[in-house]
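A single protein chain has been omitted; all remaining protein chains appear in their positions.
Chain naming follows the written order as A, B and C, and within any one chain the residues start at number 1.
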Amino acid sequence: MVFSFIVIPLLVAAFLPLIGKLSKKLIPDVLTNAALAYLVINAVMLVKPLLARGTILRNINWFGEQVNLTVALDSFSLFMLFTISLVSLCITIFSVDYLEHYGHKAIFYALLLVMIAGMNGLVLIPDLFSIYLFLEVAAVASYALVAFGLGYDELEASFKYLMLSVVASAFALLSITIIFGMTGSLSFQAVAQGLQDLQARYVVGVCVAFFIMGFGLKAALVPFHAWLPDAHPSAPAPISAMLSGLLIKVSGVYALFRIVYSVVGLTPVLTQVLLALGTISMVVAALLALGQKDLKRMLAYSSISQVGYIVVGLALGTPLGLLGGLFHLFNHAVAKGLLFLNSGSVQHITGTRNLEELGGLDKKVPLTAGTNLVGALSIAGVPPLAGFWSKLIIIMALIQAKEFAYALVAILASILTLWYYLLIQRKAFFGPLNEKFKQVKEAPFWMSAACVILALIVILVGVFFTPFVKTWISPAADVLARGIQHVLTWGI
Amino acid sequence: MVIQIILLCGLVIFSGLAILLRDLIKAALSLAVASLFLGLIFFRLGAPYAGVFEISVVAGLITVLFALTIALTKKEDEVQENRLVKVIFPLFFILFLVIDGLVMKSLLTKVPALPSAPEGGSFGLVLWKQRTFDLVAQVGVIFAGVLAVLALFRKTGKDEEKDE
Amino acid sequence: MTATTLLWTILFPAAAAIVLFLIPTKVKLIREVLAVLASVVSLYLGFALFSVKNLALNSDWLGLGINFDLRLYHFSAFILLALSGFLFLIVLYSTVKMKDHPRIREYYLYVFLAAAFSNGAVLANNFILLIFFWEALLITTYALVTLGLKPTSHRTAVKSLIIGGFCDFAMILGIGLLWISTGTLTMNQVHVEPSGLAAAAFILMMIGAIGKAGAMPFHTWIPDAALDAPVSFMAFMPASFEKLLGIYLLARISLDFFELKVQSTMSLVLMIIGAATIVLAVFMALIQKDFKKLLSFHAISQVGYMILGIGTAIPIGIAGGIFHMINHAMYKCGLFLSAGSVEHRTGTTELKKLGGLAREMPWTAAGFTVCALAISGVWPLNGFVSKEMVFHGALETGLPIFAIAAWVGAIFTFASFLKAGHSVFFGQRSTEVAKTKESPAPIVLPILILAVLCITFGVYNKLPLENFIQPILAGHVEASEHLDFTAHALDLFNPVAGISVLCLLIALGLHFYGWKRGDKKPYLASEPIHQLPGLKKLYDLSEARFFDLYEQGVKFLQWLSGILFRFIDRPIDFVYEKAVTAVGRTFTGLLQKAHNGQYANYLAWTIGGLLVVVWIILQLLR
Partner (left out) sequence: MSNLWFLYLFFSALLIFIGLYCLLTMRNLIRLFIAVEIISKGVSLAIVATGAVKNSVLLAQSLAITYIVVEVSLVATALALIINIYKKNKSLDVRILSKLKG
């Protein structure tokens, strides 16, 4: 049951290129969507037993031999698995129609599934080196996916992305090596225990700095963000949604905070550093987003800014902060996925993403305009949509922790956010219709369907957010909060 | 011990050459030589399998890949590296050497480590029994790499239009 | 009547909003009938709940002190009733005025949603819940302003959103501070002395409240909206709903959440804001040449009286402030509606083009006259009563300067309404508008209802004061103090009332002086004041939007990004260029932006970032 999150995507990915020869479209579409739908159901099914039993540790016997295939599924992991499966299912639904003009669907889906397998593995594994490995699985697939269009922009963006993240992950691995050298083990529990016995605050401090750089680059925290505004807009729309919605959160935010909470322990020092980084990201990226002309580039900068909020919430470590951070993670994953998919629709419909050229599309494509509005308002933090709650909780958590300066900055950044999302909405969808787009029609069925599903999720989670928070997010936040108590403090 | 240090110095020198040599083929070859040295170091550290892998895969396969790429992208007007960069490299290198040495010296006794018991078993057992999940991940990485190459070298509609 | 009825006050308008939105644009009659019916039902709910007065709905929600608590008591019941009353009038009015609006479906959606959110905000007994409804109102305001369909409507809407957003976020910050100093988010459990952290909380929450009410300096979007937004929106939001909500919250803040003492710093802050708003806004109003814009500045100026009244922290002042709030909502709503009525028939609201309409539009003119006299504080209308109470309160604090400011406001309020009335309804019949007739009944009726209410609340001031206002204050004053404000409410023969009457006479004089000077053109009556040496410059600066925080904020942001670019991005780029290329290479790279697409640049940031993080962590660990 738990292993299927890693094995099924890999298996399907292995078969797809072979089957792709037989059927170019139908079978890959059906197979991929079915696999992901199964994973979503799987994740939902796991909630009850998990809540009842706490962490699930699974070992597998291989032909009678005892081998070490250990996965640890706690509520935090399950929450991430659910987010990954849900958003990527919508993204593959969208791809059914969108990928028509790229061709080679089988390879595309296979890469996408390998990336999902990598993320799922990353989320499930309680071992430092394996975290690095699955990070690379997802990363290698994402390099290829960014360059999938093989145009000039795609190649340039993918190359820069690759070269920067290779350096970053080398530093993360170096840090893992040093920790391995000091404690002699790699699994979370053993390392945490070892570090507790050691009291090596300075070396651990440097190691954590390496982690912050390595995973911070994946999460696109300023100043490690430079690859993101190139890579995310250049990729095909579903991949942009995948990268912005999921990859930066799983291989960046999740990995960083899993290590921080379960291994090295969250200390006040770390909180300060991460709060500063998160806040800088929030503001710098929001300012940069305001100046963009390209729809997708604006969204990409907005991702950096929102990751800042998530990092701030999680870095606080208070129950409220964790709750807000995780909730915002989910909301941003869904809403940003929706917005990038919509940008794909807009590009599909009009052939351009330049905000100056667009305008007045709401009369022609009300569905795209409406869903886009939902996503934009959610991220901008407008009630009663989901994003409002998570942002409010984060800000309240900042105030509760007496971080008034950061709270103020977070508030001002949220006004900026509101501003540039209204800018998008106005320039692309409202206002007078550009003459060029007199003839445009609504996006094809599956593309619209995916957007509508995501928009409904945004609205439903916003309106009925209590049950959602209680089933998915509170347990995850509790896991992290317990992590704080268990793990050592390596510095005051 | 002396041999080990000589090998390490060789590794660093050939790595340095790999970035300084003008001719890319020579650079790639000196990278291969550096890999060879690294493989030998692995042998002497008691990691023969890693050494073999380093020599066969990195010194062999990856060098071939590099050579192939260099051949495919050969052109008359090669990219000119800035001369100054190469001239001042030794300066920076020595500076870093000193800093590195000082840092390591100051760390010498400061970094605590848990006492480690010698591990039992064989390499195969460790790889298969302790790190089984790494094998799954390796499969994933290989998939990703193969599919990436497939995706990047596929024929696209645009290419065909251009050819015509 | 059970506690769940409270939920209906929120859910019913929201449901009505959705139903109305779903009716196709073409089907007019059904929509109008349904809209009026829905507003009647909510009015009924308002009355029903007002008769009950004490209800509470508590349900566990998110934990951590965030619960879904609604609480009905005399104050919230009163505001609820007022809100549903105004909703009814506005909807009735909109059935004609907004009939042919191309986005009529959205209009009703937003109006009813705004009503739902307002009811929620009034009933909320948990701060988080309050923030939720408060923020949601921001969006309906934004959306309603865009319905003006003018080219600048969007700009104004964004402006309202940014200013409102700023105030709301200040309030969130304040609520957070209040939370950490009291440890609870339940509203009726909070009562602290505003000192230290709580003082900051008070100021921030006050910004949220007066920002919603539209006091200075958070007012700048209202005059813009007067021109860019539908006129029924002006009567709906800035004139009635936002005033009711903002002042309601302000009263709660200074009565319930904090203990506001007479002559304390916080009280002074409020009174200064109030007095400044009265005086500055009324001067701006005086020189307006557009009917709606003039009214919008008065909507700001009158807020000053309410803030001043509440800020005095003296029972009669607070009662006056709250009474003024309800009075203001009535006559300002009436005034905007009559401006809309004029616009409906003549198509313009420029004072210069109008004149002598009283004969053709007698009902509108009568309604306008009553409301204008009420706002000017003419005996025996409601404005007189509440203003007197505010004057008394201001004088009792022992700081007569505030009373003087209020009187100055009264002079110019009357002067500008003389000008407006004289220009639009009386005086010479203008030749620029064609012959016209009275607006249809659904437009005139709300105006007349409001006018009648103005008279009723003035002459029979016992009715509102005893039923609405006194219960609010009942728990907040010393037992010995008398709570009877009605005894001398209409007493003309005391010094305070004497000064007020004198003020009105001065205003009359000023108006006729200006009118004579301006070739007997009423719309030029305020020119002599406009041309006063010192004031002229202020007016010009203000016309150039020098005082507009939003405009200045935009300029500041542009300036800031310029500075960031020049002094942070450039040096990094410079170092990079120096390190990579030889000295003397071209400086072209220097002119590129920081995100110049160069890989090495990005890598340099990354490594630099790493070094900085390492350094900071080591420093902090020391």
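Convention: a contact is a pair of C-beta atoms (placed from the backbone, for glycine too) under 8 Å apart; a residue touches a chain by one contact, two chains touch by 3 or more.
Just so it is clear, the model here is predicted, and its values are computed rather than measured.
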**Report entry** Displayed chains contacted by the hidden chain, counting the whole assembly
**Finding:** A, B, C
Report summary line: Of A:Leu26, A:Met45 or A:Ala170, the residue that touches the missing chain is A:Ala170
Report task. Considering the whole complex rather than only what is displayed, give the residues of chain C touching the chain that is not shown. Result -> 579-580, 592-593, 595-600, 603-604, 607
Report summary line: Those residues of chain A that touch the unshown chain are 129, 133, 136, 140, 143-144, 147, 150, 152-153, 155-160, 162-163, 166-167, 170, 173-174, 177-178, 180-181, 184, 186, 229-230, 233-234, 291-292, 297
Query raised in the report: In the whole complex, what residues of chain B lie against the chain that is missing from view?
Result: 5, 8, 11-12, 15-16, 18-19, 24, 27-28, 31, 34-35, 38, 41-42, 45-47, 49-50, 53-54, 57-58, 61-62, 65-66, 68-70, 72-73, 75, 78-82, 85, 89, 92-93, 96-97, 100-101, 104-105, 107-108, 111, 113, 116-119, 121-123, 126-127, 130-131, 134, 137-138, 141-142, 144-146, 148-149, 152-153
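Convention: only the chains that are shown with their structure count from here on.
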Query raised in the report: Which chain lies at the heart of the structure, taking centres as C-alpha averages?
Result: A
Requested in this report: Quick one: report the Å distance separating chain B from chain C, using the average Cα coordinate of each chain.
Outcome: 67
Query raised in the report: Taking each chain's centre as the mean of its CA atoms, how far is chain A from chain B in angstrom?
Result: 30
Report summary line: Between the Cα centroids of chain A and chain C the separation in whole angstrom comes to 41
Query - Residues within chain A bordering two or more other chains - result: 202
Report summary line: Listed in rising order, chain A residues that touch chain C in their complex are 156, 159-160, 163-164, 167-168, 171, 201-202, 205-206, 208-210, 212-213, 216-217, 223-224, 226-227, 229-230, 269-270, 272-273, 276-277, 287-288, 290-291, 319-320, 323, 377, 382-384, 388, 392, 395-396, 398-400, 402, 404, 407-408, 411-412, 414-415, 418-419, 422, 426, 430-431, 465-466, 469, 474, 491
**Report entry** Footprint of chain A on chain C - complex, ascending
**Finding:** 61-64, 128, 131-133, 135-136, 138-139, 146, 154, 158, 161-162, 165-166, 169, 172-173, 176-177, 179-180, 557, 560-561, 564, 595, 597, 599, 601-603, 605-610, 613-614, 616-618, 620-621
Query raised in the report: Which residues, counting only chain B, touch chain A once they are in their complex?
Result: 107, 110-114, 116, 128-134, 136-141, 143-145, 147-148, 150-152, 154, 156-159
